[in-house]
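Below is the structure I would like to discuss, written out as structure tokens.
Missing here is one protein chain; the remaining ones are kept as they sit in the complex.
Order as written gives the chain letters A, B and C; numbering starts at 1 within each chain.
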Amino acid sequence: MSERTERLYFASDYMEGAHPAIMQRLLETNLEKTVGYGLDPYSESARAKIREACQAPEAMVHFLVGGTQTNATVIDALLKSYQGVVSARTGHINVHEAGAIEFGGHKVLTIAEKDGKVTAEGVEHCLMEYWKDDNHDHMVMPGMVYLSQPTEYGTIYSLSELKEISRVCHENGIYLYVDGARLAYALACQENDVTLPDLARYCDAFYIGGTKCGALFGEAVVFSNPKTVPQFFTIVKQHGALLAKGRMAGIQFDTLFTDGLYDEIGENAIRMANQVRAALRAKGYEQGIENPTNQVFLIVDDATQARLCEQVELAFMERVDDRHVMMRIATSWATTQEDIDRLIALL
Amino acid sequence: MSERTERLYFASDYMEGAHPAIMQRLLETNLEKTVGYGLDPYSESARAKIREACQAPEAMVHFLVGGTQTNATVIDALLKSYQGVVSARTGHINVHEAGAIEFGGHKVLTIAEKDGKVTAEGVEHCLMEYWKDDNHDHMVMPGMVYLSQPTEYGTIYSLSELKEISRVCHENGIYLYVDGARLAYALACQENDVTLPDLARYCDAFYIGGTKCGALFGEAVVFSNPKTVPQFFTIVKQHGALLAKGRMAGIQFDTLFTDGLYDEIGENAIRMANQVRAALRAKGYEQGIENPTNQVFLIVDDATQARLCEQVELAFMERVDDRHVMMRIATSWATTQEDIDRLIALL
Amino acid sequence: MSERTERLYFASDYMEGAHPAIMQRLLETNLEKTVGYGLDPYSESARAKIREACQAPEAMVHFLVGGTQTNATVIDALLKSYQGVVSARTGHINVHEAGAIEFGGHKVLTIAEKDGKVTAEGVEHCLMEYWKDDNHDHMVMPGMVYLSQPTEYGTIYSLSELKEISRVCHENGIYLYVDGARLAYALACQENDVTLPDLARYCDAFYIGGTKCGALFGEAVVFSNPKTVPQFFTIVKQHGALLAKGRMAGIQFDTLFTDGLYDEIGENAIRMANQVRAALRAKGYEQGIENPTNQVFLIVDDATQARLCEQVELAFMERVDDRHVMMRIATSWATTQEDIDRLIALL
Partner (left out) sequence: MSERTERLYFASDYMEGAHPAIMQRLLETNLEKTVGYGLDPYSESARAKIREACQAPEAMVHFLVGGTQTNATVIDALLKSYQGVVSARTGHINVHEAGAIEFGGHKVLTIAEKDGKVTAEGVEHCLMEYWKDDNHDHMVMPGMVYLSQPTEYGTIYSLSELKEISRVCHENGIYLYVDGARLAYALACQENDVTLPDLARYCDAFYIGGTKCGALFGEAVVFSNPKTVPQFFTIVKQHGALLAKGRMAGIQFDTLFTDGLYDEIGENAIRMANQVRAALRAKGYEQGIENPTNQVFLIVDDATQARLCEQVELAFMERVDDRHVMMRIATSWATTQEDIDRLIALL
């Protein structure tokens, strides 16, 4: 197929396999024999590196396979049977996890959001509404807050926002958990001031996304305080989330946290996304939800959409009005300068 | 490290990465861009090959990540909310899945077994006990039978046994499901007369194990009748079992079902296990549960155990009496003739 | 205690025991010996009378103990494991059942409401949003609609509204279920044109409330088509909702459906509520949510609230603004003309 006619793919950030460095490590170690279930030396090494990156020397780190699985398992582990999880209405757990949280017996208590973000005030209001209701013993008790960094819409929480939400949670005796499915892309953008040590410090649990950030699969859950959840290993097993050949996740995270690969992966995606943003502005496109990470939203009329989609695969977000739609361009660790140049030329 | 001092590993059949042919394919396809969630061409190709191998052209085939996850998801998908699953007391779902079946709300209804196998009579007795009990409306209704082929103890069901259990299930309007975590090792042994088409014909669902049979991870669930479970995709997602980069499983199974690789993997393990069996007999060892697949059980006194374990990693099964224990030697696709020769020399 | 100082109680409609006619029947039959679990002649007779009142000769009728229990059990029985229930945001199942629906594994899919009521358009919109979403296989599938008649706010659905919602449900292959915790009070009000036969005809399941309508406890679930839910008895047992001395519910419903007692109970409450409404209007009070059933909502300033509450127990609904609150006056089968006269004198 000639280069000119080759289709471009910007629909999502998980269309390839893994970063070549990861493939290399998997290949090199392939015939080694190790124990299973994450007790192998590679998983241990990955844990140590993540603890160091998080400046959380006591942290308990577990590797799970995918995002929905991780959310369901961690939320179930943190909540009492009678508690629910507070989330933005647009939160992944509320909309796109096929009821995995409810399958575990817990209600998602939705609160208002703006561009995917909730506020400390919103959380506080939700808690106050619960506690001041005379019938709160007949209601689902909020037991934790779920955020994602970045959010579904690529927006990010600032450190002061995170600290404020953390304060509200802890003053009210509930947990704070951050879904970092695309964390690399938050960490790498210039606007971000929330570091891994900040997450470890202000959250009770969070996960460092692998699947959407360069791994074949895998998410690294971090509990800063290792005593937060006893028997987490068994809970993971009970949720069908325990990988027999656990080292597959360990090797991947060990690689991601060696020589700054996780940072590099994020940086590439941001650099590429920012070129797209600049081009869109220059060409007079209307952008959808403004955000600094690897997802660029643009609002186009139907004719433009049809024209673009002939040559580029984009994600459809929603119909804006009778004649316009919102589309998404996602960049990743795998996006090349050549891809971007070709995309921009088409815009 | 000199050969003499290098430790031997026979503790389990999932201590390595993947068969080199699989690694090769993953590497070759690594930078291709495909859609996620198993809708990619590799997964489609793998499904087609599995359907053909099973002579089940209509079959619905899904790829999940691990065994416990697969069992929990399939059992939950097949049962009504008020039904339970009939299993050998020693069944994996009853003992070693951390309550994953009960987490989904279902009781495991245990029946007697011999060397891990149940009988058609045992199943029939269980069903009859239920239906003839005046209080059966207050009891958990048996909704399906769970078998594994091979069983936890390496034993296998003959075709006539499988047919008989299948007949009892279907005459009683309940499902039959077979856990094939180590299916390659059953298919490859000479004593076996149950083929993939037999499984597709006599079971409502079964899975072809990848994790323990040469893949990095992955299990292929086959529902011969695609209408058996509507919305299985959503059920998989709800269980946190849907792989975002679904092609990782697709590529692996596509490779396993190309040029007879799945057969070859099984055959290597059986050839090696049979050499061990012959050596044990020749050297006068007492074997534990006799079986024709890739797990060899031996009963040794404590001194022998201590001596062997200095140089070989074996799995501890159980204490037999004050002075004897049962150990397991597991072979796999990755076991080499050299490993076996060294092991036999040590026995 | 002198009449002048005796406190008045209008906080709810379940503050007494049972209608005297029910107590009388329980007493008369107390020493009779019958089989348990609702298989006794009194339960059979009650079922027959309910079937007749509903003009649904084939209907399956079961007696449960309370409302939350009934909702959780029926919803669980009607939904597939991967489905959720569509409800008004203010629906009892969404707010005041402590997560009982999620405990059974199902998401409550909330839609907009006005004064507690949803519309056929609202339901249709929710279904369309689901089906047109490219990712709906990753989402919770709407499997039924939950209404209450009357609603939490005393409002009622008209027959044309019910028919329209029923049409939308059935054209989309989902169930319609009506929570009739206070059904007597809807049936009895002049504005109502939805009869028991209408409910049986247009809903797949509904329940006739006992607890809030004159019984000690008990709710009668009606499935017009007895084949809708196989093994409902076992599902009830599994939910801990099966009454050992089932005839206690049977006798109560048999009495309620003898000589028009259920109608009479509703009528008394409505007559009393309407007198309160007229008096509130005459005295210039602002009413909260206007509705024709047994709950009267009034908005008062703090001073008035304080004054009233010295002598009358009212239910606090919510703070309207800095100086006003919404309170509820609930009448019941047990409200006497004397109570009402005294209340009106105090207003």
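We adopt the following convention: a contact is a pair of C-beta atoms (placed from the backbone, for glycine too) under 8 Å apart; a residue touches a chain by one contact, two chains touch by 3 or more.
Because the structure is predicted, anything quoted here is derived from the model rather than measured.
Of the options C:Gly67, C:Gly180, C:Gly266 or C:Pro292, the residue whose C-beta touches the omitted chain is C:Gly67.
The omitted chain makes contact with just one of the residues A:Ala120, A:Met141, A:Leu187 or A:Ile340: A:Met141.
Here one chain is not drawn; of A:Ser81, A:Ser160 or A:Thr336, the residue touching it is A:Ser81. Checked against the full complex, the candidates C:Ala46, C:Ala98, C:Ala184 or C:Ile299 give a single residue touching the omitted chain, namely C:Ala98. In the full complex, subunit B makes contact with the omitted chain through residues 81-82, 84, 95-99, 102-103, 105-108, 134-135, 137-140, 316. Seen across the whole complex, the unshown chain contacts subunit A at 76-77, 80-82, 105, 137-139, 141, 230-231, 233-235, 237-238, 242. Contact between subunit C and the unshown chain involves residues 9, 11-12, 14-18, 20, 23, 26-27, 29-36, 65-73, 97-100, 103-104, 211-212, 216-217, 234-235, 237-245, 248, 334.
The rule is short, and it goes like this: only the chains that are shown with their structure count from here on.
Of all chains displayed, A has the C-alpha centre closest to the centre of the whole protein C-alpha set. As a whole-number value, the distance joining the C-alpha centres of subunit A and subunit C reads 42 Å. Between subunit A and subunit B, the centres computed from C-alpha atoms are 33 Å apart. Distance between chain centres (mean CA atoms), subunit B to subunit C: 51 Å.
Touching of two or more other chains is recorded for residues 97-99, 103 of subunit A.
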